[in-house]
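Only one protein chain is missing; all other protein chains are in place.
And then subunit A:
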Amino acid sequence: MATENEIIQQLADKAYEFGFETTIDMEVAPPGLDEDIIRFISAKKEEPEWLLEWRLKAYRAFTKMKMPDWQHFKMPEIDFQQLSYYAAPKNQAKYNSLDEVDPELLRTFEKLGIPLDEQKALSGVAVDAVFDSVSVATTFRKELAEKGVIFCSFGEAVKEHPELVKQYLGSVVPHSDNIFAALNAAVFSDGSFVYIPKGVRCPMELSTYFRINARNTGQFERTLIVADEGAYVSYLEGCTAPMRDENQLHAAVVEIVALENAEVKYSTVQNWYPGDKEGKGGIYNFVTKRGICKGAKAKISWTQVETGSAITWKYPSVILAGDNSVGEFYSVAVTSNLQQADTGTKMFHIGKNTRSHIISKGISAGRSQNVYRGLVTVGPKATHARNFTQCDSLLIGDRCGAHTFPYIESKNPTAMIEHEATTSKIGEDQVFYLNARGIDTEQAVALIVNGYAKEVLNQLPMEFAVEAQKLLSITLEGSVG
């Protein structure tokens, strides 16, 4: 039908509004991956010997690993030797205050809607801003320190809290977990570190904003969040990148540790550059995110709104080790043009009475492919484990694809596992109904899609739910004629 072709055409013409480039003096390592570059990175960051050894161990594991082949897209050829593994703004010894930060950098983040000046910042949100490989600034540190909360760049954590980093680094995602995690462990540049002490409820949202700017570099950040007994924290991650014709690799690792009675809410609004309408350029987003509910009654929730990247490959997971622990996964993944998303979650039920809840909402438009891939395992000791999975797909146009691969492995007969799945097309009747009330098709689609994703968007912290809604609308701009 004519409408649908128009829909697809207009969708293809959407623009990426964060695609600008910052001109700034950078120190960039020459392309190539070997032990020397790893030593170089480690030396640049003045790391202790044990961390260098860990990196090298990961590198050696990496060299023996193969690319995964089970995903529902053709794995692109990535020449790891062609990438540069270190890029940082020049002249930056260490920023002691914002006054020392290059104003161009501050302007970049301001343009992205992330003012780093505490006067202008969103109240109640502390931000760690990472530009290419390096953390530029972390806001509200004083306020957080008063509660004993540690929120700093990974590099600083290694220097100032080595015992915590040493204890937990690689404890959830081992250095040899998968090829991208191994690469990250070998070359990771920076990232965020969070520690919430016993019984503390973090007084504000913590947030890291990642910005890729340099050309031909990968971004390999690492986040480690530890919530001690009875602690609570809500953490949000956002990201953008300039529009470039070549693909850029983003291979991040996030580890979360929740001890007894602790709760961690981790939200992502992923908006890396998706490539143009012919599928040229865009970020390859290969990310390993995993949390462990180590103690009883611990809870970890992943919420993700995935709108960007040429390829998304990520499965935020929860290891439910503690009895009565809870894992949640709420996801909206939107793909348009030639984007490919293969995303979902894994819930490992190990402790007794563990519960997991999965809600996945896929939205595909254009010629994109959108995959939900989920794994729920129930171990022999996980008596009365419960899982509920709801997995919905919404199609816009008839050239896109939606696929679901839910895997279940249960070794305990008392487990209760429920799975519901639906696939629907965006209803022409729904669009016409809104049209007939004076609402144009673009806005109609935005309304319908946001309504469809509401259950997941509602999980986001308030300040970001609005942003995420806008982002969904922008991503699908012009998706229906």
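We take it that contacts are C-beta pairs under 8 Å (C-beta built on N, C-alpha and C of every residue); 3 or more make two chains touch, one makes a residue touch a chain; residues count from 1.
Throughout what follows, contacts and distances are computed from a predicted model.
Since a chain is absent, check the UniProt entry for it and pick the matching name: "3-isopropylmalate dehydratase small subunit", "Oxidoreductase", "Fe-S cluster assembly ATP-binding protein" or "Branched-chain amino acid ABC transporter permease".
Of the names offered in "3-isopropylmalate dehydratase small subunit", "Oxidoreductase", "Fe-S cluster assembly ATP-binding protein" or "Branched-chain amino acid ABC transporter permease", the absent chain's UniProt record gives "Fe-S cluster assembly ATP-binding protein".
Using the document's definition of touch, tell me which of A:313, A:348 or A:452 contacts the absent chain.
Spelled out, the listed residue whose C-beta touches the missing chain is A:452.
Thinking of the whole complex, not just what is shown, which of A:71, A:412 or A:443 touches the missing chain?
A:443
Just the residue numbers, please: which parts of subunit A touch the chain that's not shown?
Interface with the chain not displayed, on the subunit A side: 1-3, 427-430, 432-441, 443, 447-448, 450-455.
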